[in-house]
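Single-structure report; data block below.
The complex appears here without one of its protein chains, the remainder shown in place.
Each chain carries a letter (A and B) given by its place in the written order, and its residues are counted from 1.
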Amino acid sequence: MSAAAAVLRRLTFSREVVLLGVLIVLMIVMSILSPFFLTVNNLLNTSRFFVEVGLMSLGMTLIIITGGIDLSVGSNLGLSSVAIGFSFAAGLPLPLAIVLGLVVGTAAGLFNGLFITLLDLHPLVVTLGTFALFQGLAYGATGAEAVSDFPGWFAYFGQAYLGPVPGQLFIFIVAVVMVWLILSRSRFGRYVYAIGNNEEAARFSGVPIRRVKIAIYSGIGLLVGMAAVIYTSRVYTARGDSGLGLELDVISAVVLGGASIYGGSGTIAGTVLGVLIIATLRNGLTLAGVPSTWVLFVLGVLLLVAVFFNEFFRVKEE
Amino acid sequence: MPVKESKMHRKGGRNVSTRQMWGFKGVRALLLMALILIAASCGVGQQAQQGGGGGGGPTKICMMPKLVGIPYFNAAEKGAKEAAEQLDIQLVYDGPTEAKAALQSQMIEQWIQQQCSAITVAANDPNALAPAMKKAGDAGIKTGAWDADVAQDARDVFVNQATFEAIGYKMVDLMAEQTGGKGKFLVVTGSLTAPNQVAWLKYMRERMKEKYPEMSIASVQPGEEDLQKGIDITKNYLQANPDTAGVFGITSVALPGAAEAVKQIGRQGEVAVTGLSTPNEMKPYVNAGVVEKFALWNTVDLGYLAVYVANAQVEGNLPKSGTFKAGRLGKVKMLAPDEVLLGPPVVFSKENIDQYDF
Partner (left out) sequence: MSEARAPTEGRRVSRGEVLRRFMVRPEAPALVFLAVLVAAFSLSSDKFLSGTNFESIVISVAVLGIIALAVNQVVLCGEIDISTGSMMGLCAVAAGAVALSTGGLILPLLAAVAVGALCGAINGLLVTAGRIPSIIVTLGMLYALRGVILLVTGGTWITGVPNEARVLGTGTVLGVGYPVIILFALFLVMELVSRHSTWGRNVFAVGGNRRAARFAGLPIDRVRVLAFTLVGVFVGIASVIYMGRAGSVQTNTGTGLELQVVAAVVIGGTSISGGRGSSLAALTGAVLIGVILNGLVLLGVPGIWQQAVLGALILLAVATDVLRRRLVEGKA
């Protein structure tokens, strides 16, 4: 086989390139459906909406690579959000309240990690429990009320612009680079893949499984905390039900990006593409005037189709 | 560090060369993506900075309910569509599938890109939507609210269906008729924080204090706009407090739930049930005698009026006081320079309920 053909073959079978193709096709379709889609304003505006999901997806990638899952990220966002808002309303200076939000998010993730590792429990059922617990705490502690009285500068996290580019996009890009470095360039990243491929073998190879798992669940907690700050700033309200339902978008993005739900594979590039595809769909369909009810249906079908093709390509590769 | 020393990397348990680790999968994809995005943003049409503003192009009214998929807002849509047809303008009626302010504000921000002439919204949270609505205003789009208001400085006009006072008083009056003006009552509401529901409760209590001192609200329970929940809450409460004189269901989901509960425990006629809801949902209960009378406003008309007001905003002829002519509704009162009133609440009963279909 000639070198060119070999390169072509590798390109077409690379999951990320296929996803990129899907994204481009999708953007073309959306711009046909609505003349407002492919404008600088709109694209930048859309980027404001996907940063929160994007940050959480970065952390979820590591978790899914290890064969785990975290269903509680959406509820965690609500919990962190009310931690920020209500501590501020109670008198805590806003910068400290923001730090508190980050701490709460990380602590919640740590709780997940400890529960899963110390008791050797399946992440699905633990995070199902914390999904309900965190949301319940957020609601119960705040009496389902909301805080909306923030000083002007708080908007900078979620509503500021550097030139025409939304501020949070920079935060996202930095986070992408950092998590990517951790996953693909560090020993920690190799541990993550090792655990996903074969946990028993990893244990025998001396991988500190418990510590790695605790780290990744706490890590996503920190990312959730950051997302909570940005989200609360963007919608200008701290409510207990913020973020509910986002876990579906997050998991969809990671799975769409090529990570196997059984563990062992997945990349940051793929996840980022997954996030972009979902954001494009959501925004494009709304702009085209497609009613929300159709969007719901499309996203559900998309997840199924995406994973189906994922497995299809995976088998071809191996 | 091992990573730097060796030329071979371990990735996912396999040995891969540096090329494979860095090349096709990771960096290249990201670079290609970045290139595409830059090309897209430079090459393809640069639209004007502002997304909206009237003039040039047909009038497009973008109207948002609290959520889609419940009869109350389906009725409003009916009226809105009727008005749009009469005025020969374009209408976009859409909202989130859940009653969440965050989803609403996101949709509003997307609508700003869509060159709406006017955006009018029934707000789940008056403050949460303020930034998005202000942005719309800055972009030259006419802003308004209907059914549930946003912060006053975030919109130009509010289309009110009935004053909170009129609604609160009317419900208490209806209940007083049926219970002789005394007793302890349960109120089933939607959520404990919805501003309009909170306001109604305030006026209900006020009316009781002033006119019916022997009536009192013993408990307020949230049904969360879930029919089964409303039924269960009412049943549990009535069983635990059998001396309750009546139940107020003050949302279009809570009232049928309360009626169903009273019917299931067989206490219709003993426990009075009234409140706010849409006629179609209540027909079976009114005809069965579980509910004598209940109130609402004509929701179809509300949607109709909201579109007319938005259109008047776009054309610049919305008055600041007095009355405003809104199609088949005739003259509608301006409560304030920024508030339009639909009219008094409508009372539904066995006599007139079949005339309505929403």
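Methods note: a residue touches a chain if its C-beta (ideal position, glycine included) is under 8 Å from a C-beta of that chain, and two chains touch if they have at least 3 such contacts.
Predicted model, so just to flag it, every value in this text is computed and none were measured.
Visitor: For the chain that is not shown, enumerate the shown chains it touches in the whole assembly.
Guide: A, B
Visitor: If I consider the whole complex, including the chain that's not displayed, which of A:Leu133, A:Ala160, A:Ile173 or A:Ile209 touches that chain?
Guide: From the options A:Leu133, A:Ala160, A:Ile173 or A:Ile209, the contact with the absent chain belongs to A:Leu133.
Visitor: Specify the residue from the set B:Glu109, B:Asp156, B:Glu281 or B:Asp301 that touches the hidden chain.
Guide: In the full complex, the listed residue that touches the missing chain is B:Glu281.
Visitor: Determine which one of B:Asp173, B:Asp232 or B:Glu339 touches the chain that has been left out.
Guide: Among B:Asp173, B:Asp232 or B:Glu339, only B:Asp232 touches the chain that is not shown.
Visitor: To test your reading of the contact rule: which positions on subunit A touch the chain that is missing from view?
Guide: 69, 115, 119-122, 124-126, 128-137, 139-140, 143-144, 248, 251-252, 255, 261-262, 293-304, 307-308, 311
Visitor: Can you list where subunit B touches the absent chain?
Guide: 68-71, 73-74, 97, 221-222, 225-228, 231-233, 235-236, 239-240, 253, 256, 260, 264, 280-281, 283-284
By our rule, only the chains that are shown with their structure count from here on.
Visitor: Cα centroid separation between subunit A and subunit B, in whole Å?
Guide: 29
Visitor: Can you tell me which positions in subunit B touch subunit A when the two form their complex?
Guide: These residues of subunit B touch subunit A: 1-3, 10-13, 21, 24-26, 28-30, 32-33, 36-37, 40-41, 44-47, 49, 51, 68-69, 92, 94-98, 100-102, 105-107, 109-110, 112-115, 125, 127-128, 130-131, 191-193, 222.
Visitor: Considering the complex alone, what residue numbers of subunit A touch subunit B?
Guide: 10-11, 14-17, 19-20, 23-24, 27, 31, 34-36, 38-43, 45-46, 48-49, 143-146, 148-149, 155, 159, 180, 184-187, 190, 193-194, 196-198, 231, 235-237, 239, 241-242, 245, 264-265, 267-270, 272-273, 276, 283, 286-287, 289, 291-293, 296
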